[in-house]
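This structure is in structure tokens; I'll ask about it shortly.
The complex appears here without one of its protein chains, the remainder shown in place.
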Amino acid sequence: MQALSRAYSSDLAWSFRHSWTARISTLLLAVLFLAALLAPLLATQNPYDISQLFLLDSELPPAWAEGGDPRYFLGTDEQARDVYSSILYGLRLSLIVGFASVALAGAIGISLGLLGGFMGGMVDGAIMRVADILLSFPAILVALLVNGIARGILPPDRHADAAIWVLILAIGLTNWVQYARTVRGSTMVERQKEYVQAARINGVSGMGIMVQHILPNVLGPVLVIATINLGMAVLTEATLSFLGVGMPTTQPSLGTLIRIGNEYLFSGIWWVVIFPSIVLVVLVLAVNLLGDWLRDALNPRLR
Amino acid sequence: MTLLSVKNLTVAFFGRSGTVNAIEDVSLELEPGEILGMVGESGAGKSMTGAAIIGLIEPPGRISAGEIRLEGERIDNLPPEAIRRIRGRRIGAIFQDPLTSLNPVLTVGEQLIETIRTHLKLPREAARARAIDWLRRVGIPAPEARIDTYPHQYSGGMRQRVVIALALCAEPRLVIADEPTTALDVSVQAQVIALLRQLARETGVAVILVTHDMGVIAETADRVAVMYAGRIVEVGPVAEVLRAPRHPYTSGLMASIPRIGPRPEVLPQIEGAMPRPHARPPGCAFAPRCPHRFVPCTDERPELTGTPVRSVACHLTTEVPA
């Protein structure tokens, strides 16, 4: 109870209660996260289950349009999949890939940052060199490359099953640099402090104690990076899937849905492409707005 | 004829929480060739007075009352284009920090020549010759070569000399020098002040020398105006004011005369701090810190009274303490 009231009266909470964008984006994200979590309950059909698809119902427009069917609120695609249900399942996949790749990038970045900052010298130089080179290439290109290498190594018949892991790996490997830089900087400052020096003189490894001191310090910045990264990761996943090298059509994410819809654009079937696009844009926009707010709220000096 | 005449000038800032007067009811006069020192603590309104005269008050601030006349002509209500023609040509300005006052991507020559040609219709070659001449006059060695170099290739003191050349190159009748030596090394300060005084004598330009350093005023100025909390509290010939200050605040400032050099912004000789513009007391703004405070001081603001040459705003000089 006391902890609750302290959290409520903290600076962050104050800033949250006074920021329109923060509250709206949080609300939107909560709705989207819940929708993704409860997708099997909210969906009217399971779009992966072919037995639930009725080909006669294919290419139906949204319920309110002429020729629409109330059973398919947002219409159906060419395989009679309910667009609304596909979006819920697609959102779920997009978020899973997003969160998992952020976790992977964070784990890699924090470890390498700690390692580089603590060891210094050659190790640090090597890590930072790799980071520099990685940064000089656009993220999407690196992700595509990792993706392509993974596909080259895996036999073609495993591509579809492994797609989600390949995506997480590709996006995670692309985005660790910022975490590493932040944690490294913090570690280098901490390493100079007396307790670490003392531990070293006493022959104890300073690393363990240091990690305990550093992680709380970098929690704020890492949280900001992670939030902004989530937006980028979702976007990268969507782009890769849209390009046809992400989630397969049998297991579509939002990007895959947009890719499928794009192919039918000229038949006038706009709903298959527009609705997933809207959900994607709202998701990314909400994450970005929240990230911007968090950055300003946690780091008033940078405002 | 009087070169500059400022009457009852008030500069107000219009903010969300109301209007705040940065300077209030400031009046002063300046004769051609005269050097007027303006002295006071940070935030007393000396720089603001200079900015108002040169027409560079930026929104949300503006001149809300009073008038400014240059050679008899009103200049405080001119359209932007007309006041622009006066800046540089008739009133020059010298800024505080020579390191940031010069554009880093243009050569010293480009900046000088552009300023000269903006105001004097001269062909490029003549403007260049004039620019070189000005560099020589402010004491830049080998000006023919250095005119084509960039500001970062000059030392701080040299840059301030360039700034002085820029302020004077279109031959204005008046120069407002806002803390021209504050940012310089102590060893260079005296040289720059000496240069300024010498150029003023040579060209006959009048100078308003804004500073918080009484020592600089004592060395340089003919007259001095002391500002406190947005108002002039005492004005008079330097020698007289130094010898017999009549406002208690001026007396407090006196303690800091003897040396030229950096001085603390807040004067240790006077206890307390100057009130912020939005928290000025109704009476004399100096009353809370004044050792000679008596009955009317806290309620009634003293007016600036005396002759045009020597005047002071203090109840001590008009009423005898009961």
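Observations on the structure shown:
Going in written order, the chains are labelled A and B, and every chain counts its residues from 1.
Simple rule for what comes next: a contact is a pair of C-beta atoms (placed from the backbone, for glycine too) under 8 Å apart; a residue touches a chain by one contact, two chains touch by 3 or more.
Simple rule for what comes next: contacts and distances are computed from a predicted model.
Think of the chain that is not pictured: of "NADH-quinone oxidoreductase subunit D", "ABC transporter permease", "Pyruvate dehydrogenase E1 component subunit alpha" or "Acyl carrier protein", UniProt labels it "ABC transporter permease". Touching the missing chain, out of B:Thr19, B:Ser42 or B:Thr100, is residue B:Thr100.
The chain omitted from view is touched by exactly one of A:Trp14, A:Phe137, A:Trp165 or A:Tyr195, namely A:Phe137. Interface residues of chain B with the unshown chain, by the touch rule above, are 54, 56, 84-89, 92-93, 95, 97, 100-107, 114-115, 118-119, 146, 149-150, 152-155, 158, 163, 166-167, 170.
For chain A, the residues touching the absent chain in the complete assembly are 133, 136-138, 140-141, 144-145, 147-149, 151-153, 156, 235, 238-239, 242-245, 258, 262, 265-266, 268, 270, 273-274, 277, 280-281, 284-285, 288.
In this section, only the chains that are shown with their structure count from here on.
One finds 58 Å separating the Cα centroids of chain A and chain B.
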